[in-house]
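Pasting a structure below so you can have a look.
Here the complex is missing a single protein chain, while all its other protein chains stay put.
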Amino acid sequence: MTEHIDSIRTYALVLLALLVLTAVTTLVAFVDLGEFSVVVALAIAVCKMLLVALFFMHVRHSTKLTKLVLLGGLLWLVILLMLTLSDFTTRGWIGVPGR
Amino acid sequence: MITAAVPEREDYLNVSHGLKSWLLTKDHKRIGLLYLATITLFFFLGGVFATVIRIELLTPGGGLVSSETYNKLFTMHGVTMIFFFLLPSIPAVFGNFFLPMMIGARDLAFPRINLLSWYLLVVGGLFALFAMLAGGVDTGWTFYTPYSTTYSNTWVIATALGIFVAGFSSILTGLNFIVTIHRMRAPGMTWFRMPLFVWAHYATALIQVLGTPVLAVTIVLVFCERVFHIGIFDPALGGDPVLFQHLFWFYSHPAVYIMILPAMGVVSELVSTFSRKAIFGYRIVAFSSVAIAVLGFLVWGHHMFVSGQSLFAGMAFSFLSYFVAIPSAIKVFNWTATLYKGSISYATPMLYAFGFIGLFTMGGLTGLFVAALGIDVHVTDTYFVVAHFHYIMVGGAIMGYMGGLHYWWPKMTGRMYPEGWAKLSALVIFLGFNLTFFPQFILGYLGMPRRYHTYPAEFQILHVLSTAGASVLAVGYAIPMIYFAWSLRYGKVAGANPWGATGLEWKTASPPPLHNFDKIPVVTHDAYDYSTVVGEAVEVG
Amino acid sequence: MGLLRLFPVQASTFAPDVDHLLYFLLAVAVFFSLAIFCSIFYFAIRYRRRSENELPRAIHGGMALEILWSVIPFGLTMVMFTWGASIYFNESRPPDNALDVYVVGKQWMWKLEHLGGQREINELHIPVGRAVRLTMTSEDAIHSFFVPAFRTKQDAVPGRYTTTWFKPTKAGKYHLFCAEYCGTNHSRMGGWVYVMAPRDYEAWLSGGASGGSLAENGQKLFDELACGNCHKPDGSGRCPSLSGLFGKTVQLAGGATVKADEGYIRESILQPQAKIVAGYGPIMPTFQGLVTEEGVMQLIEYIKSLGPPPGAPAGGIAAR
Partner (left out) sequence: MASTLQEQFDTEAQQKDASTLGMWIFLITEVMFFGGMFTAYTVYRRAYSDAFAVASSSLNVTIGAINTAVLLVSSFTMVMAVRAAQLGQRRTLILFLVATLIFGGIFLGVKAYEWNEKFEQHHVPGPSFHLEGVPQQSHAQLFFSLYFAMTGLHALHMVIGVGIISWLIWLARQGRFTAEYNTPVDIAGLYWHFVDIIWIFLFPLLYLIDRHLPK
């Protein structure tokens, strides 16, 4: 068993980064960035997710299979969202109610 | 013919006795049999519902039962057959029993979770049964909102709860299979030495794991809507019933592949064993299973072409639907090509495999009809669709299930079934099936809507034909129940490998010992290498 | 009607289109089924097992064959897709000169209203040779308007409008079904579509009209509900003027715009606060429960009759 044991310092730094990002996303939310507010909020959330996954969940020491499982899961979430939205975003394109 | 005084060999059946040894078992083989018993009961129940439906439809006016009752009957037929028979059928029975054996493992990776899965199915089934006994449910197995959330005053919540719980059974089974296939293969059992049955179950497990949770959360939302009227699917409060359909079909279309992929896996085993040849294009058939699982997630909107979905979404979903057709077609072609220059035996399982290929071909080809937008607008929600999916699910999945049951019966029980009766019933089932469902294609194109208690008199003759076929089909299903039970006591004792098959499950005794193998096998050959099992071979071809 | 009719009558312009595609698909299906069945039969007999210990030579596959039997079906399916999609595209776009009929589904009947004010239940009378556009909604569960002889079907969804159209080509009496399961009497929710020669249709129209056209009824309702107190024609009221509104692009508070089509007007009556016109306050009360779906349709026709602005295309953007 080759187990990587990260240092306390690493974990503490990650926690610090997470807390800073939380503060940043909260403060930025009050700045009017127009459409980009959503993008920034989600981008920061993705960064936080990556920090938690890579360090706390040890994905960076994990096998390729684990990474594949993770990516596959996210891809399926995207499929669910995108194909559902393919209906809702294209309603009304041809100007006939219900088409 | 009863086995004489051979000293009793220890196997998984006689290693321990008593109800407790079954209800607390962690042995995947015993759990497989628990599933077999459970789903047989549900199959019988669903069959009873179907029988009443078909008798009712003999006459256009609907005199036997009331409309309320009729609507409950087809709902409960669908719920029982889909969630409590077809979804668990092959994976939970044969997958459980044989997947570990085929890859040379002592058990699944998580035996306790495996037992839990069975209990979840039973608990879910009890909820559904309770709903049925308490008064039934009349929403159709599709639970479309807002009918299910606002207008139906039947036992929607109890039934939905049953499906929710049974869904976790399915998820955990899939999880168990994936981990088992990744981590428990015997030495030398590489990915491309695995039997195609295992590949098919890997693909199935992917769907169970990725799709079922969405059904679960959809049920939670329906539950909240029905109990608290929070508006998620209620148009009066701004909700959109079409969103429900998206979430529902995101699972329920791939769920069709949960039912058919394992049957395809069974058929690959049967075609190879009974023509004594490696499956033509093994790798392509293996990959096509995974391709079906993946592409199956991109096509759900083809259930919604007339639902008020946008024109462009409809077109995209129709386009994507045709991509699923290709891997399915490839499988059929490869099975057929496997027969070429084979050594073909007409044993009962092979008859079911032939039946599967024929009926699945017809079911699949009519799938092209319903994926074609212009035609689907006309035939959706008619008997054409009913016929199409029964060709896939009954003609496909149940044929595969019956084929598998005959194929592995000797391994599971150590006894042979009576071959003559088995051949007869296979024939009866095939004829009865076609007589039942072929007229429904015509009915559907003529415009007979599904879920109709009464119908215009001009459709009667086709309905009568269909009911006649259903009676034949019922006889066909009754015969095996009798001779399988008979064979448990009186059947000929089966050897370890009665068919001359190559899978690892045939390299151990029938019935197998508790941990499957006396010694974990080391795999040195590809799957379907018959030179290893045919002694003193006569080369042909 | 013959006892063993295999195909339904063709009574709309879509029917032959759909049937031709069906024939093509049938041909493909029969060809492949026969090819598979015959191969299986032939191989099963030709290569039947003759001795218990025979061992056929292993054949592991052939790439050329695999490619062949992937590419050919794929080509065929793309033909099916394109063909089917083109029919669907036509079915989705009613012509501008279509005759408008409004449809409300409810458990368990179809309520239909003609522009002239004629109302029908479970029956639809239309002239042969003229395109008919149906604007549909439901009062309760989802229903589906299905006329097999026309090969058309469209769900009527509560809370929004859906559209379908057809052009009957043959006079006669055809089944109308509800095709989306909607509860106890689902199978009895239907009736007949009567396609009539133009002269008969005119006669029927004049016999059926009583109590004014749809727009006139809409006006009556408009007055009864005192909509005009706020919606003054010259725009001097507390609410925007409705003259020439239909088909126009409306500027909303918050910057968005919306096309004033049937869906938008329906929403504005039932959920008036959902989209507020720029420059006006959110003061309009909801008329949900006060106006029936049919009433809303009458109001829409009335607002339409207030004259579209010159040059604006008919139709608009669907609700949401």
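Letters A, B and C mark the chains as written, and numbering starts fresh at 1 in each.
Here is the rule we use: contacts are C-beta pairs under 8 Å (C-beta built on N, C-alpha and C of every residue); 3 or more make two chains touch, one makes a residue touch a chain.
Predicted model only: the values in this text are computed from it and were never measured.
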item	value
Chains on display which the left-out chain touches in the complete complex	A, B, C
Residue among B:S152, B:T212, B:T380 or B:S487 touching the omitted chain	B:T212
Residue numbers in subunit A that touch the chain omitted from display	1, 3, 5-6, 8, 11-12, 14-15, 18-19, 22-23, 25-26, 29-33, 37-38, 41-42, 44-45, 48-49, 52-53, 55-57, 63, 65-66, 69-70, 72-74, 76-77, 80-81, 84-85, 88-89
Interface residues of subunit B (partner: the chain not displayed)	105-111, 113, 171, 175-176, 178-180, 182-184, 209-214, 216-218, 220-221, 224, 228-232, 236-240, 243, 246-247, 250, 515
Touching residues on subunit C - with respect to the absent chain	254, 271-274, 276, 282, 320
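Following the convention adopted for this analysis, only the chains that are shown with their structure count from here on.
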item	value
Distance-maximising chain from subunit A - centres being C-alpha averages	C
Top-ranked pair of chains - ranking by C-beta pairs in contact	B-C
Chain centre separation (subunit A, subunit B; CA means) in Å	36
Distance between chain centroids, defined by C-alpha means - subunit A, subunit C (Å)	40
Subunit A residues counted as touching two or more neighbouring chains	88, 91-92, 94, 96, 98-99
Contacts with 2+ other chains: residues of subunit C	92, 154, 157, 160, 162, 320
Subunit C - residues contacting subunit B, complex	1, 3-8, 14, 17-18, 21-22, 25, 28-29, 32-33, 36-37, 39-40, 43-44, 47-51, 53-62, 65-66, 69-70, 73-74, 77-78, 80-81, 83-89, 91-92, 107, 140-142, 144, 146, 148-149, 151-155, 157-160, 162, 175, 177-188, 271, 274, 288, 320
Subunit B-touching residues of subunit A, taken from the complex the two chains share	65, 72-73, 76, 79-80, 83-84, 86-88, 90-94, 96, 98-99
Contact footprint of subunit C on subunit A as seen in their complex	88, 91-92, 94-99
